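Shown here: the complex without one of its protein chains, the others still in place.
On to chain A.
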């Protein structure tokens, strides 16, 4: 363990040197290669010990000490934490490329395009052409993104699908390590930032994760956990329903019964929040200014289209609510009555 700690410490130091020291001026290709090997070693350590609290704690402590000690040498130095070990090669690259002392020869090596075209980054420690390969993949992704968007291929886009799949893989791993649901929730909180202030991107990733299709028992269990997590975070759910494209909601409603019910409840909640504005002559809501009565009707229609069997039940409920509002057939008096007539137009 002692040697592991020493190695972690050295690697964190190496990262600081790569990013901040003028020593880099004298680095050669072999030096960079070795630095990447150390970074790769730390990534390995991370994947091995991140779910082991004891070892993780010890390593974390060591990293903190190293951070302190590095601050005196490099005052502007970025603090590293345990989870950063999982992407140390990336941080190393970032550090090197922001260091003004990085020699041109190293830059040329990293961006070399004369290297054999195909390589697998994960398995290859060779730094020759590494960045060229990354730029190539990144640009190709963007070229294809335009195509998938214009052809409307895929429900959520390849990037969200990848993140969704990875989220499910990691969640399954967490759940297989311990049956503790709290740990799974904690993991989701850490990845999805507690769902607070969920960005449109995050909502799409969650949707993509809920739509993965491995059809294994582990996947079903993880879907259930993710869904529970989402339903507990009401604002995230509402945000997701507002942001997601209709096709995506349809898919989710078809796939998950719990989601269907929750979606239906959100719609009813939105409806109940609506007030009739005499000046504008239509139903509006203060809680969700972007939502219009037409949007709401469309949402209900999406739900019915995705799951026709739910229509009768919902309409029955809306009728009861309409009756409780006095059962008038005049527009602008009961949101339920107006909804019903809009839905049956």
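Quick note on the criterion: a contact is a pair of C-beta atoms (placed from the backbone, for glycine too) under 8 Å apart; a residue touches a chain by one contact, two chains touch by 3 or more; residues count from 1.
Keep this in mind: contacts and distances are computed from a predicted model.
The chain not displayed here is annotated in its UniProt record as "FA complementation group C", chosen from "Phosphatidylinositol glycan anchor biosynthesis class U protein", "Replication protein A 14 kDa subunit-like", "Urease accessory protein D" or "FA complementation group C".
Considering the full assembly, A:136 is the residue among A:136, A:232, A:258 or A:316 that touches the omitted chain.
Note that of A:37, A:83, A:265 or A:324, the residue touching the chain absent from this view is A:83. Of the options A:7, A:31, A:166 or A:292, the residue whose C-beta touches the omitted chain is A:166. Only one of A:10, A:68, A:190 or A:341 touches the absent chain when the whole complex is considered: A:190. Think of the hidden chain as still there; on chain A it touches residues 43, 46-47, 50, 83, 86-87, 89-90, 93-94, 97-98, 100, 102-104, 107-108, 110-111, 113-114, 117-118, 120-122, 131-148, 150-151, 153-154, 158-159, 161-163, 166-167, 170, 190-193, 199-202, 205.
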